[in-house]
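The complex appears here minus one protein chain, its other protein chains still in place.
Moving on to chain A:
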Amino acid sequence: MSNQKKRNFQIEAFKHRVVVDPKYADKTWKILEHAIDEIYNHNASGLSFEELYRNAYNMVLHKFGERLYTGLVTTMTAHLKEISNSIEAAQGDMFLEELNRKWNDHNKALQMIRDILMYMDRTYIPSNQKTPVHELGLNLWRDNIIHFIKIQMRLLNTLLELVKKERTGEVINRGLMRNIIKMLMDLGSSVYQEDFEKPFLEVSAEFYRGESQKFIECCDCGEYLKKAERRLNEEIERVTHYLDAKSEAKITNVVEKEMIANHMLRLVHMENSGLVNMLLDDKYEDLGRMYNLFRRVPNGLSTIRDVMTSHLRETGKQLVTDPERLKDPVEFVQRLLDEKDKDDSIISLAFNNDKTFQNALNSSFEYFINLNARSPEFISLFVDDKLRKGLKDVSEEDVEIILDKVMMLFRYLQEKDVFEKYYKQHLAKRLLSGKTVSDDAERSLIVKLKTECGYQFTSKLEGMFTDMRTSQDTMQGFYAKYPELVDGPTLVVQVLTTGSWPTQPSATCNLPAEMSALCEKFRSYYLGTHTGRRLSWQTNMGTADIKATFGKGQKHELNVSTYQMCVLMLFNNADRLSYKEIEQATEIPASDLKRCLQSMACVKGKNVLRKEPMSKDIGEDDAFFVNDKFTSKFYKVKIGTVVAQKESEPEKQETRQRVEEDRKPQIEAAIVRIMKSRRVLDHNNIITEVTKQLQSRFLANPTEIKKRIESLIERDFLERDANDRKLYRYLA
């Protein structure tokens, strides 16, 4: 039937075109207006698209485009006014529902109207600079609905109220919320921003300002951070559910500012739960949370870093200056290593291995390790301890790990040359007493030192190893030449190159006759094979194994020092010897002799001698006997010498002095190197450059550098500039 109707209409339209009915435009517009009304009234099923399209087309064709366009604006505005009233009339929760439903209706109607008016939209509108139909429909909706005075505030308040409800734990209709927000975005980003986003951010800031105040009063730091993190995640989730993605940065910024940035210092310094407590208690989770939250705000990480640094420096300082700790160097270093392990794992587990945090840690260690002048000595002692006994039953990998850790501490040292000095002493003792556990471990550490400080640093240490090897060969050669010596006492000699080893005060004692004969034999053998050398005996460093039979026939093998051996051998020919007699016969230096006698007569279990009178210390008038009642469970008895492993006070002074002496030529060499290439340089620059050059070994003292410069001037290596006294010249 509709087909018939259309035909009728078409014929009619044709007549109009020919006759040009003066009311043509009015009549046609009435038809289209009616159609628009029907579309808004959900009554479009009775409409014919073909008919309406051609009517709109004809109006534009006959220059009634303007009429059509203004008609559209008027009609649509009227419908929207009606709609705004029905939305406004909706009660309570129905308000948003109604708004959403009407919005969907309007969109559908707009689409259909655009279909009908397509020809106008494509031809009349662009050439007359009018707003296209779809955009027009959105603008009219914005002006008549969203910006309608009775709707605008109500809409905003409803939306903000819903957000607030959700924040306080209620469940809201997120789908509806999403549709309404989407509508605001469809109306243009400025509508979304002005009519929702801006007030939303303001209200949120207020909300979080209040909440953070409440939390900070009643929560500890970890709890607070947990709550802040949850709030942050909630807001991010809210954005993905029903806000514009671009709002995420803005709302998280609000939460960050209100909950974190504004309370940063208070959180970090919170009593009993702040950053320092977290560090002390290894609260990786809380620390990680703090790191992740604070990194979001300006100066957040630097705040954490500063507090951590001062905490590290404080605890480190306490550790290295605690007089209790100084008693046990091994424990001292072990504590440092433990502290480093603890801090490392905090940085890797909680602070995302942040480079700036690692740097802060390193600088803290560097700071406090050098607060204690004995740190180089202690680190060397720690190594000594490990290499003497500590590495037994430890796998090769673990050895490497321990050595690497030591190297790490070594890197923090400013006075690396002091360490070298001690290391050399300790290494010498280990090598000569054959106490070193693992040759591989020793060499591995040397390689590490070499990579860290260069060839020069380790050349002497390596020379010590070479000496040990050649000595072995020499001894083999000696006994191969004199096979008859195998039956008598055995002599093992280690030939040490002067200079490679720590210089020892040479005080040769009188050896027993059988031994000195043997020594002479070796001397002539050695000098026979190596011309131009000089041998001097270091009797203070040797050891001896002697067999002894005591009064009741008990037999023991005694492991003693060379000095002790000399003393004991005297008792082969005497039962009683006074201190004076012993001193005369052996010519052992008094302090060494006292220690040596003390260790044989006063130590329980090792007292192979008996002394009169009985007392702890050795007096000049004491007399000594063989202790016939000596017993021991073991056949082999090791008699130690009472030696302080740590240096005594004068020894320390001496080492210090030696280090200072050694530094002088190094500073001078550096000055000459620099001046040779620069020819002329002023005082301050020399100081800087010398300090820089020597950094890998020690921290040069400016006064000392100045002294060295003066000395060089005296020796005509340098001269002062005649005009500028601050300027130095190199004299070739």
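Remarks
The working rule: a residue touches a chain if its C-beta (ideal position, glycine included) is under 8 Å from a C-beta of that chain, and two chains touch if they have at least 3 such contacts; residues count from 1.
The rule is simple: contacts and distances are computed from a predicted model.
Set against the options "AP complex subunit beta", "Armadillo repeat containing 4", "ATP synthase mitochondrial F1 complex assembly factor 2" or "BTB domain-containing protein", the UniProt name belonging to the omitted chain is "BTB domain-containing protein". Touch with the chain that is not drawn comes from one residue among A:62, A:108, A:154 or A:295, which is A:108. In the complete complex, the residue from A:91, A:129 or A:573 that touches the missing chain is A:129. Only one of A:48, A:173, A:559 or A:696 touches the absent chain when the whole complex is considered: A:48. Although one chain is not drawn, its touching partners on chain A can still be listed: residues 2-3, 6-7, 10, 13-14, 44-45, 47-50, 53-54, 57, 108, 111-112, 115-116, 118-119, 122-123, 126-129.
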